[in-house]
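Only one protein chain is missing from this complex, and each of the others stays in its spot.
And then subunit A:
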Amino acid sequence: MIHSLFLINPSGDIFLEKHWKSVVSRSVCDYFLEAKEKALEPEDVPPVIHTPRHYLISIYRDKLFFLSVIQTEVPPLFVIEFLHRVAEMIQDYFGECSETVVKDNMVMVYELLEEMLDNGFPLATESNVLKEMIRPPTILRSVVNTLTGTSNIGDTLPTGQLSTIPWRRAGVKYTNNEAYFDVVEEIDAILDQSGTTVFAEIQGVVGACVKLSGMPDLTLSFMNPRLLDDVSFHPCVRYKRWESERVLSFIPPDGNFTLMTYHVNAQNLVAIPVYVKQSISFFESGSGGRLDVTVGPKQTMGKTVEGVMVTVHLPKTILSVNLTATQGSYTYDNGTKLLVWDIGKLNPQKLPNLRGSLSLQAGAPKPEENPSLNIDLKIQQLAISGLKVNRLDMFGEKYKPFKGVKYITKAGKFQVRT
């Protein structure tokens, strides 16, 4: 199982190590650092590295490397999933996951890691169980603790730890009982030069913020559940009910959680909300080129497209750009060769356009590669797949909760080829 964990920052410094079995010298990280040197970007470091005596499985998240050391045959996905949980736990406890935050809360992080694994086996990874054992820091609590000498460590067995619903603790109480759901859909798409869809799919997430007293038993039903191709549920969802009735029936965890993720990849169902007309060309002589990009609304279901942003990775040999935007503003970073055009709201009457000239470094040949455009966008109050929540019912408790559903559509990996 998981032997040790090292946290490493992008410059290669190890700033935390935790061992669940015997201590492994941190020199083992050298193999990883070597691979990191070879990779062009930190994202490109291979996640599984074989060293003579160990396996190093790592993730890159929030600009940090989480590196685990493995000595025996172990499912790598298990390790990777766990590492993501560690990152989520840090985020959950301290509001962000960064080197500073970890260093500031070193001992608590260490205690948490100790609770999460025992001998490399996961022990408590549910946030609410952890929070009962080690209370998250708040300003009030730290003052109280200093004054009274009490500690952050719970001294009773967390209730969720053993029940068949480990995700929920007993005795939850709220004065305002509320349950909110966010249906967030991301469009992953590749459009080719002519604007034809090469590939498109929707990744959907139903996130929830449930603050309900006692042990509520919820049922959430959709108008059109057959739309969903593949679903993965939070462990709280009763799979049998979904199989037979296509409703989500569950006792929710307390607070924020992801209820379900889903997938729509039937291509005709994926509406592409914007079109992009572009031409990026370079002169044969090799002195420079022209760029002309226009963005317009396409299938928006009558909603406004907001937060539109176009990112272009320009070829390495570009020296400078001289462009004019009819709407929004653009920035160009010559170090990363990243051109970002922040458009904002899309006005169907007056289509935003960015055009101008690109100049190449002196003597550089005509670039070989075709730059690719990444699009960002947001549509409020719309799930682009057409998914709609029908109703939410609560059983098991007497009070009447506030309920709400919000829809939002975003661009995921939305890419236009040139």
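To be clear about the criterion, contacts are C-beta pairs under 8 Å (C-beta built on N, C-alpha and C of every residue); 3 or more make two chains touch, one makes a residue touch a chain; residues count from 1.
One rule holds in what follows: contacts and distances are computed from a predicted model.
Missing chain, UniProt protein name, picked from "Guanine nucleotide-binding protein subunit gamma", "Auxin-responsive protein", "AP complex subunit beta" or "Translation initiation factor eIF2B subunit alpha": "AP complex subunit beta". Shown as candidates are A:106, A:223, A:301 or A:319; the residue that touches the absent chain is A:106.
One of A:95, A:195, A:235 or A:356 touches the chain omitted from the figure, and that residue is A:235. For subunit A, the residues touching the absent chain in the complete assembly are 1, 14-23, 26, 39-41, 43-44, 46-48, 50, 53, 55, 57-61, 70-78, 80-81, 84, 103-111, 114, 118-119, 121-122, 125-126, 142, 146, 149, 151-157, 161-162, 164, 166, 188, 190, 192, 198-199, 201, 203, 229-235, 239-240, 242-243, 258, 260-261, 263, 265, 267, 313, 315-316, 368-370, 372, 374, 413, 415, 417.
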